[in-house]
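Heads up, the thing below is written out as structure tokens.
Missing here is one protein chain; the remaining ones are kept as they sit in the complex.
And now, subunit A:
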């Protein structure tokens, strides 16, 4: 690669084993969203799980907070190339929310209060891989970071971790969401650098 970027030395080689390809570490917590931040209050909040047959189960804020709580610590990776190490969340494992659902679906669509959607394979949000998170660093999740509650799926690019989530819809067919229909990869594995449609 000689001849490229003369005089560029860079830094960050020390973190290379925790950093997926093409990412850089950040200490800050950048905000990315497609429009205005929706203001959702917890007394009007509900999380609804809808199965492929149309049956629904909803939790109010109080009911959700009464469920078993977990405190995952995870590295997160944004497709805009920042990664943040050891982020500390509190919330409910999606395993708890999906426990009693009777479904033959293989996919879910996460739906947000602002109309945003993102799709994931069901197996990527079960077995301790995803949370409905309401706190970050010990404090209630701020509105610009998705509060009162967001999805957190650390092993995929962070656009899959829908902010302001209001529900999950189980689907038999995979239904590409907002960014997945706008040029971004359908699955989004940071370690395989699946950013855009044409990435393997």
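Just so it is clear, a contact is a pair of C-beta atoms (placed from the backbone, for glycine too) under 8 Å apart; a residue touches a chain by one contact, two chains touch by 3 or more; residues count from 1.
Operating definition for what follows: contacts and distances are computed from a predicted model.
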"(Fe-S)-binding protein", "Ferredoxin reductase", "Circularly permuted type 2 ATP-grasp protein" or "Fumarate hydratase" - which is the UniProt name of the missing chain: "Ferredoxin reductase"
Quick one: say which of A:33, A:60 or A:103 touches the chain that got left out. A:33
Touching the hidden chain in the full complex, which residues of subunit A are there? Just list them. 1-13, 22, 24, 28, 30-38, 80-81, 114, 144, 179, 181-183, 195-199
